[in-house]
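Here it is, the structure, as structure tokens.
Left out: one protein chain. Kept in place: all the others.
Note that the chains take the letters A and B in the order they are written out, and that residue 1 is the start of every chain.
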Amino acid sequence: MHSEKMILKHPLNVRIFHYLLILSFLPLVATGLILYFKPLSEASMNLTMQIHVVAGVVLTIDAIGFLLIGFDRVVLFIKRIFNISINDFKWFLVLGGYPQKILLKKKIAVPPMEKYNSGQKLFGICILIGGTVLIFSGWILWAFPHLVPRETVALLGLLHTFFAWVLTLFLLVHLFLGIYMFDDFKAMILHGKIPYDEAREMSPLWVEKDIIPLSDKTVA
Amino acid sequence: MENKKYQYIENPLHITRREFITISGIIVAFLALPAVWIKALTSANNNYIQARTKGLYQDDEKAAVRVSHANKSVTRYYKEFGGEPLGHLSEELLHTKYINRTKGLS
Partner (left out) sequence: MNATAKTYQKGEIPGVIAIKASSCKGCDACKRHCPTSAITGMFGATHSINVDLCLSCGQCLINCPFGAPYETSYTVDEVIAKLKDPNFTVVGIIAPAVRVAIGEDFGLPAGSLVTGKLYGSMKKAGFEILDNNFTADLTIMEEGTEFISRARHAVFGEKNERGGETGPLPQFTSCCPAWVRLVEIKYPALIPNLSSAKSPQQMAGTVAKTYGTKIWKKSAEKIYTVGIMPCTAKKLEASRPEFISAYEYNKKNEGASSKPYPDVDTVLTTRDLSRLLKKMKIDLAKEKEVEGGTLLADYTGAGTIFGNTGGVMEAAVRTAYAVITGEELQPLEFKKVRGLKGVKSASVTIKDSKYNKEVTLNLAVVHNISENIKPVVEEVLAGRSPYHFIEVMNCPGGCINGGGQPICGNGSSWLGAIRPWFAWT
């Protein structure tokens, strides 16, 4: 049965944060890869670095801005991604049923999930830690390499490269699944809403525990 | 799609006072630690230069003779071989000339 009932999954501030994230992180990955492999001419490498720096500044402003404006969302996010149970191990054993669904077109039983499934939690943890390290080390590498002790800069450089690779690889998975889960894609990119029934299937525990009906008024 | 209403929302975050203090504390620490860390790093930045400087001044302080003109070996060098400072042999052996290298640059 198809229901028209919708849940507001991504409020406007989250969507704006995410737009800016797309705007900054995709160029950062692209330019970062170029900076790593150094294939271009001197002037082009310089332009690449300049784009990298500007995008990095945008990302920093985005992250700090969201921490201030969407403080409740950040706290909820952190709470949720670190809420790990035995179900997460079971989830990873079948990889959330995605390979079976995508490759074999077959549905299998998956442990019930909260708002984020186990894969998303892992992704969230990596984003949180990796993103913080990338932003911090990026600023040091850009603005303070002459001041900060050499070995520290070298270590930060290594961490920057390491987490950049981790997030780049995660990004590929995220892009694929993000578009594959088209309802979620529309929710994040367009209007923030997902069908109640689908949420019930994907995140049963979330719908059960955290979703309340909007009683008094409705907002478009 | 755009105009479709929604009927459900997430239960908003309820934070107790204790939780708020904890979370704020963690965030402040998270922001302050790197700042403190950078400050500590950069203020200790030149310690090795100062340590080496001190090492040489110690060498000076413990030296029996602390002025060049009282170095007996230097005196002996001039007496046995070199003549006198700025003397003929000194000019020949211990002084030099410099060249203008800007011509190649222009």
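Just so we're on the same page, a residue touches a chain if its C-beta (ideal position, glycine included) is under 8 Å from a C-beta of that chain, and two chains touch if they have at least 3 such contacts.
Please read these numbers as outputs of a predicted model, since none were measured by experiment.
K.L.:
Since one chain is left out of the picture, which of the remaining chains does it touch in the full complex?
P.N.:
Checking the complete complex, the chain left out touches A, B.
K.L.:
Looking at the full complex, which residue from A:Y19, A:F89 or A:W142 touches the chain that isn't shown here?
P.N.:
A:W142
K.L.:
Of the residues in chain A, which ones touch the absent chain?
P.N.:
Listed in rising order, the touching residues are 35, 38, 41-43, 45-50, 52-53, 141-154, 157.
K.L.:
Since one chain has been left out of the picture, which residues of chain B touch it in the full complex?
P.N.:
So the residues of chain B touching the unseen chain are 41-42, 44-63, 65-74, 76-78, 80-82, 85-86, 88, 90, 92-102, 104-105.
Basically, only the chains that are shown with their structure count from here on.
K.L.:
Show me the residue ranges of chain B that touch chain A in the complex, using the header's touch definition.
P.N.:
1-13, 15, 23, 27, 34, 38, 41-42, 44-45
K.L.:
Taking the touch rule as given, give the residues of chain A at its contact with chain B in the complex, in rising order.
P.N.:
By the definition above, chain A touches chain B via 4-9, 67, 72-73, 75-76, 115, 136, 140, 144, 147-149, 152, 186, 190-191, 193, 196, 209-214, 218-220.
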